[in-house]
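First the structure, in the form of structure tokens, and then the observations on it.
All protein chains of the complex are present and in place, except for one that has been dropped.
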Amino acid sequence: MSATVERPVVLNTEGLSKNFGGRVTASGYEGGLWAVRDFDVTVREGELVGLIGPNGAGKTTVFNMISGLISVTSGEVEFYGKKLVGRPAHAITQAGIGRTFQNIRLFPQLSVLDNVRIAYHSRAGYGLRDAIWQGTRFARKERELTERAQELLALFHLQDRQDEIGSNLPYGEQRRLEIARALAGEPKLLLLDEPAAGMNPREVHTLMDMIHFIRDKFKLTIVLIEHQMRVVMGICEWITVMDFGQVIARGTADEISNDPKVIEAYLGRQGRRV
Amino acid sequence: MRDLPSRIIVFFRRNWYLAIIGLLILLWLAGRYRESPLLFWQFIVDGLRLGFVYALIALGYTMVYGIVRLINFAHGDVFMVGSYTAYFATTRYQWGFLPAMALAVGVCAFLGVVIERVAYKPLRDAPRIAALITAIGVSFFLEYFTALDFVFTPNFINYTPLPLKITTWEVRGITFSNIMLLIIAVTTACLVLLWYIVYRTKLGKAMRAVAWDKETALLMGINVDLVITSTFAIGSGLAGIGGMLYVLAYPQIRTFLGVMPGLKAFIAAVFGGIGSIPGALIGSLVIGMVEMLAQGYLSSPMRDAIVFSVLIIVLLYRPTGLFGEAAREKA
Partner (left out) sequence: MNRSRFRFLGQGWLFWLAVVLIFLLAQWVLIPRLNEFRRTVWVMFPCIMAIICLGLNFIFGFNGQFSLGQWGFYAIGAYASAILTYRLGERFSYPVQGIVVQVPPLLQKLIPMAEISLFHFDAGKSGLLLVAVLFGAVLAALISLAFGYVVLLRLGSDYFGIATLGFAVIVQVLLINSDLVIPETKGARGMVGIPQMTSFFWAFLFLVFALVVIRNVLYSSVGRAVVSVREDELAAKAMGINTLKYKTIAFVIGSFFAGVAGALYAHLYAFLSPLYFGFQKSFDPMIIIVLGGLGNLTGTLLATFLWAITLEGMRIWLPQGFEAWRFVVYPIVLLLVMLLRPQGLLGKFEFGFLRAPKWPLRQVAAEAAPQVAEATAGNPEPQEERSA
């Protein structure tokens, strides 16, 4: 996939690092564990990028740092040229980065509809006063919001489930709901953390079709974490491989699978599965 | 620990306003000290005495909280039962000091186990708050049941005669008593014993495992119920000793005796970092001294407010207390 036309850069990280348990000293960090060290990546608009690596390579930590859920030890994240490091998580989400979690994190006791409507909150268009008074403005905005949420649910074939409690859904539907919820925030960049976890190969296949579909429909840029390599090989335009917190290779699927470093660090250990 | 001074300097450089407030308080204390150094040292000594008693109660709180994440509000009342047991054993039945203490430990440990079995164990899978409400209920029950006429009566009891003769002596004008030395000795012994149990025995290892992750501990074949019961027994036994020592130092007994010391000891445990044995001791000593200084220089009711203010400020800057493990970032 060679990009002949230069598309704008969506996400750019430089020297992104995370240290757990270390202490600040005059000369930087001392001790502790570097979960991620000097992670650089540049993602352009409309791309579907894979981030792969064995378990514990630091992939989820990268996502957590980008989405602001954990603090960044050093380095910088730029989203459409805006610096993100130090901004609170909710502001980063509102700026247009949506995400899902590896171990699905729905709002367990809330209905499917409410799960999605919460993600619409920052666009609700009314405040506390309207909520207390419940006037026409509230009624109008609440209806708009709910209808949008229902449309989104319909897209994921969950519209009949709207009144069910999130945690009562079957696993596959919970996954879909989580993706729907992430899309409700109207993101420009979607971070999917192991969306295929716990699925059989055929389910993975259809999931990948779905990911293509939402990328085209919502004009998204997608970064996808996966630790099984073959899941991403087929669909990602290019792939970054991490091991022990560091980027060890990047390139197209073909380049990656022929990279000696990857074969040594990754395929060497899990080669049987590829 | 070795770079503690430099870390303190870094902390105060970052939070300079705290440094100013702290400096003002130190200046004020220095002024009081210059008025009468003797009085100041007397308050410190009294605070240490109080602090060592708090430490015994705080250990129970910290152990129980560390293992079942329950603020055991009934702990202060177990402490009260320990006081009464010691009182009746030594006065009405003329027991000696050590047998009375052993009895207080036994009664309190038994009581602690019963409370755990009746009120907390059935709720272990319920929301955590349900057990907290039963803890409050048990606390009320102990306070009001023991205040009934046929139990301990609601009246104040003056502890006379004490089971040992009080000797006081003055060192450069500061009064010490043998009670105080006794308290320090017993508390230190208990701390060492507890440290030994927690870090050097199989039971202690099981306790730490349960505190860390109950489900995994269960999978490892640890008898979680037994561990929790032993924790309650040990914590309550320590409260029994604390109850006896407390009434030796402050010989007035009432069924509501345990409420305030219980609360203060709990604060001390939080202050020192819940789940930490040295934290409970240091926290108790600091709380004891702050309390005595506040009582001496300000007023008696003011001391509760000062203690809580200190706690809130410490929590704001170290959310898990002085010696508590840093909160793990999780995502």
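The first chain written gets the first letter, and so on, giving A and B; residue counts start at 1 in each chain.
We adopt the following convention: a contact is a pair of C-beta atoms (placed from the backbone, for glycine too) under 8 Å apart; a residue touches a chain by one contact, two chains touch by 3 or more.
These numbers were taken from a predicted model, which means no experiment stands behind them.
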item	value
Hidden-chain contact residue, picked from the options A:Arg7, A:Arg23, A:Lys83 or A:His121	A:His121
Touching residue (missing chain; options A:Arg37, A:Lys59 or A:Arg176)	A:Arg176
Options A:Thr60, A:Thr73 or A:Thr93, residue touching the unrepresented chain	A:Thr93
Where the missing chain touches subunit B, by residue	69, 71, 118-119, 122-123, 126-127, 129-130, 132-134, 136-141, 143-145, 147-149, 154, 259, 263, 267, 270, 299, 301-302, 304-305, 308-309, 311-312, 315-317, 319-320, 330-331
Touching residues (missing chain, whole complex) on subunit A	67-69, 88-91, 93-94, 98-99, 101, 105-111, 113-114, 117-122, 124, 126-128, 130-136, 138-139, 142-143, 145-147, 150-151, 154-157, 159-160, 162-163, 170-173, 175-176, 181-182, 184-185, 199, 202-203, 206-207, 209-210, 213
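Note that only the chains that are shown with their structure count from here on.
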item	value
Distance between the centres, which are taken as Cα means, of subunit B and subunit A, whole angstrom	47
